[in-house]
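A single protein chain has been omitted; all remaining protein chains appear in their positions.
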Amino acid sequence: MPERTSQIDDPQLAAQGEAAFRWFAERMPVQRALGERFGRTRPLTGRRVAVCLHVEPKLVAWIDVLIAGGVEALAVVGCIGSTQAATAAYLATRPNVTVYAREADDWRTHNDYITEVLSSPWEILVDNGSSLTTRWHESPPAWVPLGATEETRTGKLRLAATGLPVRFPVIVVDDSPLKRTVENSLGVGQSVVDGILRATSLILGGKRVLVMGYGWCGQGISRRLLGMGAIPMVCEVDPIRRLQAKLEGNLVGSPDELLPLADLVITVTGRDHALTLDHVPLLKKDAILCNAGHFSTEIDVEAFGAASTKTWEIRKGITAYEIGNRKFFLLCQGHLVNLAAADGNPIEVMDLGLALQALSMVEISLAGGRLPQGVQPVPEAVNRATAELCLAHF
Amino acid sequence: MPERTSQIDDPQLAAQGEAAFRWFAERMPVQRALGERFGRTRPLTGRRVAVCLHVEPKLVAWIDVLIAGGVEALAVVGCIGSTQAATAAYLATRPNVTVYAREADDWRTHNDYITEVLSSPWEILVDNGSSLTTRWHESPPAWVPLGATEETRTGKLRLAATGLPVRFPVIVVDDSPLKRTVENSLGVGQSVVDGILRATSLILGGKRVLVMGYGWCGQGISRRLLGMGAIPMVCEVDPIRRLQAKLEGNLVGSPDELLPLADLVITVTGRDHALTLDHVPLLKKDAILCNAGHFSTEIDVEAFGAASTKTWEIRKGITAYEIGNRKFFLLCQGHLVNLAAADGNPIEVMDLGLALQALSMVEISLAGGRLPQGVQPVPEAVNRATAELCLAHF
Amino acid sequence: MPERTSQIDDPQLAAQGEAAFRWFAERMPVQRALGERFGRTRPLTGRRVAVCLHVEPKLVAWIDVLIAGGVEALAVVGCIGSTQAATAAYLATRPNVTVYAREADDWRTHNDYITEVLSSPWEILVDNGSSLTTRWHESPPAWVPLGATEETRTGKLRLAATGLPVRFPVIVVDDSPLKRTVENSLGVGQSVVDGILRATSLILGGKRVLVMGYGWCGQGISRRLLGMGAIPMVCEVDPIRRLQAKLEGNLVGSPDELLPLADLVITVTGRDHALTLDHVPLLKKDAILCNAGHFSTEIDVEAFGAASTKTWEIRKGITAYEIGNRKFFLLCQGHLVNLAAADGNPIEVMDLGLALQALSMVEISLAGGRLPQGVQPVPEAVNRATAELCLAHF
Partner (left out) sequence: MPERTSQIDDPQLAAQGEAAFRWFAERMPVQRALGERFGRTRPLTGRRVAVCLHVEPKLVAWIDVLIAGGVEALAVVGCIGSTQAATAAYLATRPNVTVYAREADDWRTHNDYITEVLSSPWEILVDNGSSLTTRWHESPPAWVPLGATEETRTGKLRLAATGLPVRFPVIVVDDSPLKRTVENSLGVGQSVVDGILRATSLILGGKRVLVMGYGWCGQGISRRLLGMGAIPMVCEVDPIRRLQAKLEGNLVGSPDELLPLADLVITVTGRDHALTLDHVPLLKKDAILCNAGHFSTEIDVEAFGAASTKTWEIRKGITAYEIGNRKFFLLCQGHLVNLAAADGNPIEVMDLGLALQALSMVEISLAGGRLPQGVQPVPEAVNRATAELCLAHF
């Protein structure tokens, strides 16, 4: 394999990246325990691994686990918009790790990185949004990996949308029951409250907050809002979840009924345009809107911009709109409020999620081709082992 | 002093009274501890004590504490409507205790008992509703007690309403901060939920429940409703408490706004006619009404009866009314729902309240006349000592 | 088909059964709505239906729905131990309904009823615990029903335990997501709190309560305990649920660690002997034990009785045990505390559960044999329709 060079903003930022890493290194005990175990058992000995994940401090702890486990070569491609240059620089100091991540990356540079990485053979792909796996299937190279992991539902759907038969095992972490309760419900519930507090400095006690969507994330958000003294309200198209929302103490109704009552609206539906221009006349005076779903398109921000007579940034992260006779506020331009206004999911939640990834990789590595091809859930044994690790170390 | 004879329903019921007492004897550790301490220190040696309290099993544990403390003679008058004949019979087996309590007592027999009791001299009065203390002031006998305790706000107000100067120390237990948080907020909060569940067998999750009155009791009820998944709403005339209710997560408004939304209405205002005929047209179809305030007159039950075209008992403890085009349900004829449909305050709460009484009596006994005359709060030292006992024994 | 005669305690009790039915008739709006709809659409016209369910007031509302839907003949067998004689008598006044239910029924009489019922052909079986369906498979008659429903997991397991191929469609209601969230989590959560309050009259605030088992029921119980101010603790063998319990605010540990801290212990594990003699030395002084799992055998009551030096009923529904140097209390002899000490699940929860049954029967009736044979979940459309009905009528 040819010698590769990391494509990063500035190698000199490594010391700064190390400093930013300290607190996370300290508070990710599951990665630490995995690193020690992998150092003894070396379950990834000699493996060549290509990764596409967010390049931020928590990733470093996990990469060190893989290295301890014996990985021979690692390519790390960042995601668009989330790369921290100092962390990229620090990561690039690791032996046998090539980093492709700059803060200004866009779809074009991202695709170039993917192209370059896939030009060499890898045994395990670790993916987020199916950048590596989908490209592999669209333009299959001469080599076939032992398997891949995929972090998100989005990636799962993107791969399925190709219509192509899946040619190797793809373990979808998002389907794990651990991810649902710990990450989607508890992690997102806390971090969305956190993001709203940071962005607005307002009191939640007594606020009527409309949660649009009562999936795992919506349930977690509603519960934490209740815990902070807010009055949660829920719109949900599925009647089963709507009934659950009602009996769990949420005011339940249609957007037409509830938007006029809502001081704050949070979209977390998993679909586009949950909030559109049509809803604007229903909004309460000075309502605040934000999004906690994966895509910023849950709120039709573009249409708001086009229709507004006046738009201004009233505070960092808060845009004021005037449309017709309505004035309202949008947080973080509709980007995920827990990531854009706060630090995303709590550290422990990432520690758990990255353990699911690492142990799924070991399954792929040790199975040596015995796993079935195609999309599959995290093996039950991996879920249990991860839960045991978290119980022992949190 | 002449020999006296208990006036009770049937002495043969004593064994049954003893059986009913067992669980309470077991679960009132504070009375047990006080009894042991009083048996050593004998702080009430030789005292003659007249009591007017509810004659139900928990009272027995407390009377035994007084006897252990050295009380020489005890007269116990029951309250109207709450006497349990078997407990009265069991209590009357105690030496030097004369019991005046029959299940069918009314105002006339109650007054006769009070007259008879006050015809002899007593050193300490223990009162509930100021039956003894108010009568003493209205028709002062030749003797003056060292002091009295009074359990209720009602008794305090009744004594004040006489306009007479108070001629001995009267310690009002109701003003104790312990009584407010433990009994009014936590005890009533739980027991009202309990009473509603027993009476109706309905689910609380998702029910909109209007709490009328946001004093200590109303706050406790609202908090427990929230804990059971209900959506609490509050009407409160005092703007300070109304704002508190709002910021603590209750929907706040006027009866006109909230009655039409309420599946269940609970009055706990401390005043008459919080719910009247005027409110009936505002009620939601099939609404359920109940009262948690001291007096059944918070709901104008009499007027409902007079105005209804049809009234029937649809279940034990639930009366259905049809008035105009409205049908609604009233629990326990407006009597305190936690007492009428359940067992009143939890055992521990009574264990605490009776300890406040006993230790206040010791203060009176040991002060030997040094306490100021007139109405006064529970001494801080008694509050602290009671709290310490509860902490040690709960 | 031969004329049949109901086998009930006393037909004269019908009026009393009607009186007991009134409140439930009033508060089961989903059955009322279904009855109206079925009266128009007659989806069960001419069907012959055999039922084995608890004969208590709520059942009557549901039988009336079936009659409105056009059922031609109905046999109703009660379950052992839950029959209310007055309700049986009232039910037997319905045309074309034959009731087999006496209060003193035991396994022998129950089996005789099943034998008699299965001696005639039926088109739909409605089962609870698989009395009808399992017997059908063990001793197949000449006729095959269109299908059956089964209320419980127990029944599903009992049928599976026969090892026989299932010869007609059996819709298992227990697997419905509605049943999990509404009945298992919310319904059981409330009713267990209700049962404990009624049985003990103690305060929950500040009590440390150990919930053994963190399935849907255990989660619901823990949440309501928290809502009543208790401090929930959880033992759970599955690490995934144990981690969930921990992050949801429960103290988590082994029985060895947590039993010595617990004021109250609730078993809800779904397996035998969650609490045994081995645990007794670990119990806190004066601990209270109860069971909320389907079988009373979760607590090894028999062994307690055999080992105790002293046992006595200290209050109705509370047995005191002395074993070695330990004294503790057992509620309701280990029977389901929400049923034995309170009224079981809230009315609305039964209204929902019976709607699931009725609409599943319609699926069977209308499918006319097109449903696959074997055990299957409630069709998604039935879940959705039931949820819609509950949303419209609660």
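Lettered A, B and C in written order, each chain numbered from 1.
The working rule: a contact is a pair of C-beta atoms (placed from the backbone, for glycine too) under 8 Å apart; a residue touches a chain by one contact, two chains touch by 3 or more.
This one's a predicted model, so the numbers in the text were calculated from it and none came from an experiment.
Touch with the chain omitted from the figure is made, among A:R4, A:R27, A:R167 or A:H273, by A:R27. From the set B:H110, B:K246, B:H279 or B:H335, the residue in touch with the chain omitted from the display is B:K246, counting the whole complex. Per the touch definition above, the residue from C:V30, C:L159 or C:A230 contacting the chain not shown is C:A230. In the complete complex, the hidden chain is touched by one of A:T87, A:Q190 or A:T269, namely A:Q190. Contact residues of chain C toward the unshown chain are 203, 205-206, 226, 229-231, 246-251.
Seen across the whole complex, the unshown chain contacts chain B at 177-178, 181-182, 186, 238-240, 242-244, 246-248, 252, 383-384, 387-388, 390-391, 394.
Where chain A meets the omitted chain, the residues involved are 22-23, 26-27, 186-187, 190, 193-194, 197-198, 200-206, 224, 226-229, 286, 314-315, 318, 320, 342-343, 346-349, 394.
To be clear about the criterion, only the chains that are shown with their structure count from here on.
In whole angstrom, the spacing between the mean C-alpha positions of chain A and chain B is 56.
Residues of chain B in contact with two or more other chains: 203, 205-206, 226, 229.
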